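With one protein chain removed, the remaining protein chains of the complex are shown where they sit.
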Amino acid sequence: MDFDSVAMILALPVVGQAALVNLWIAVVATAIALVIATAITILRALRVAPLTAAIDIVVSAVRGTPILIQIFLFYYGLPSLGLDISPLVAGFCAVAFNSSMFVSELMRGGITGMDRGPVEAAVALALPRRIIWLKVILPQLYLRILPALIGEVTMVVKATVLLSSITVVEALRTAQQIASSNFRFLEMMLAAGIALAAINLAIAATGTLIERRIAAMRG
Amino acid sequence: MTDPVISARSLGKRFGAFMALDAIDLDVASGEIVALIGPSGCGKSTLLRCLAQLEVPDLGIVLLEGKPFGTTADGTRRQSPRTIDAIRPRIGFVFQSLNLWPHMSALDNVAKALISVRRMPAAAALQRAQSLVEQFGMAQKASRRPADLSGGERQRIAICRALAMEPAALLFDEPTSALDPELVLGVRDVLRQLAGTGIGMVIATHDLGFAKAASDRLIFLEKGRVVETGATQTTLAAPNTERLQSFIQSVTHI
Partner (left out) sequence: MGFDVSIITDNWPLFVQGVVTTLLITAIALPLGFLIAIPVAFMKLSRFAILRAVAAFYIELFRNAPFLIVLYVIFYALPTLQVRLPPLVVGTGVLCLYATSYLAEIIRGAYLAVPRGQLEAARAVGMSHFQGIREIVAPQMVGFLIPPSTNMGIILIKETSVLALISVGELTYQGMVVQAATFAPFEVFVAVGGLYWLVCSVLSFAAATAERRSAHAIDGPRRQSVADSFLSLDARWRK
């Protein structure tokens, strides 16, 4: 078997640079997802039955279809609605939309198992609903879902390589482009794998660090 | 006198730097009930677990009916897992949390080892289990799952499960800790009845009243060492060591 480890190592800086695109998309998409998911959570809390039902259907559809299909739908669908957007934007929207639904489910799960004590105290003080949500429930909820949220960022990083199939130039696409000129497909794929795995390990390590900080802060 | 049913010779166990058991000697005669007392963390549970080889002692030997259990006779080499597993059911163990198997009926809990370990036909095993639970007044509830039994009933099933393998010795870890106070004397009666059949028993307990009511002999442990031992009634009435005296005071002086 011939394996050109030099070609792989030489490709690493280029592919690694491109992997920052994956990281960037993942971080921004998850941040936007957190905002949208918060909005969804508050809409759910209004307990308007038809609204909740509509949210449930969208969440179920997103969780019940592959993200690759969602990417295709955004890529082919948005332009046919008359929106002139680049593959990068379409792909980014798909990933952020997908992540929003998963984060909203994280928040839903997080809220069910939350400590009732502080909320009961706030209710006893007759604080307005809005204040209870903003000052009591949401801050606790964000802390609770933080580990899962960091896990979600790594999930999104993994999903971003699928954007290569709609011509977004990220780590995998870059590796494929190099491979199509030097025919070192295996080596280039390994380079992309190493770069992306390194990014995800770094995210996980950062997450552990943040969690420890928070744990230390709370004493 | 016949061989003791279970003995320990300079048994030692260490957890890191912590000396859990330090040179323990112990002999339990047939039909004798020995209570292990002492403050929590004194090594009571560890001693029971080492006797049953559920914890591997670092030093010393355990003798079961005069034969080495866990190590070779000189204490230098460990017996094979197979040998240990074959001997172990001669010691019945009643855990503090009982550890009944929640996915089986009470009767199946009792019969399981007969079927899986003794390779007894299921019908015969269930019959034997049935007669055991009947002796303990549990015939009506044998088909229930442990979750549907009361604490006292569960304990009786745990005892039956240990007795099914016809042990020479029974070890109890805190048998009264999970029981309502009015059931404690009932446990004593059960133990007395079992002693009558020749089973030697060791009971780890922090309940001095129970130890006094149920045991023939007392061993007071502190920091993994035997501080004092003697016949229960006389020892409790007139302890020889200051340590035991202050322990008795600390637990009775409420």
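As written, the chain order gives the labels A and B, with residue 1 at the start of each chain.
In the analysis below, a contact is a pair of C-beta atoms (placed from the backbone, for glycine too) under 8 Å apart; a residue touches a chain by one contact, two chains touch by 3 or more.
In this text the structure is predicted, and so the values were computed from the model without any measurement.
Novice: Given the contact definition stated above, which residue among B:G38, B:P57, B:G70 or B:P89 touches the chain not shown here?
Specialist: Considering all chains, including the one not shown, the answer is B:P89.
Novice: Which of B:T72, B:N99 or B:T197 sits in contact with the chain that's absent?
Specialist: Per the contact definition at the top, the residue touching the missing chain is B:N99.
Novice: Out of A:V28, A:I85, A:M114 or A:V169, which residue would touch the omitted chain in the full complex?
Specialist: Only one of A:V28, A:I85, A:M114 or A:V169 touches the chain omitted from view, namely A:M114.
Novice: For the chain that got dropped from the picture, name the residues of chain A it touches.
Specialist: 1-3, 41, 44-45, 47-49, 51-53, 60-61, 63-70, 72-73, 76-77, 80-82, 108, 111-112, 114, 116, 119-120, 123, 132, 137, 154, 157-159, 161-162, 165, 172, 185-186, 189-190, 192-193, 196-197, 200-201, 204
Novice: Residues of chain B in contact with the chain that isn't shown?
Specialist: 52, 54, 81-82, 85-86, 88-89, 91-93, 95, 97, 99-103, 112-113, 116-117, 147, 161-162, 164-165
Here is the rule we use: only the chains that are shown with their structure count from here on.
Novice: Taking the mean of the C-alpha atoms as each chain's centre, how many Å separate chain A from chain B?
Specialist: Going by mean C-alpha positions, chain A sits 55 Å from chain B.
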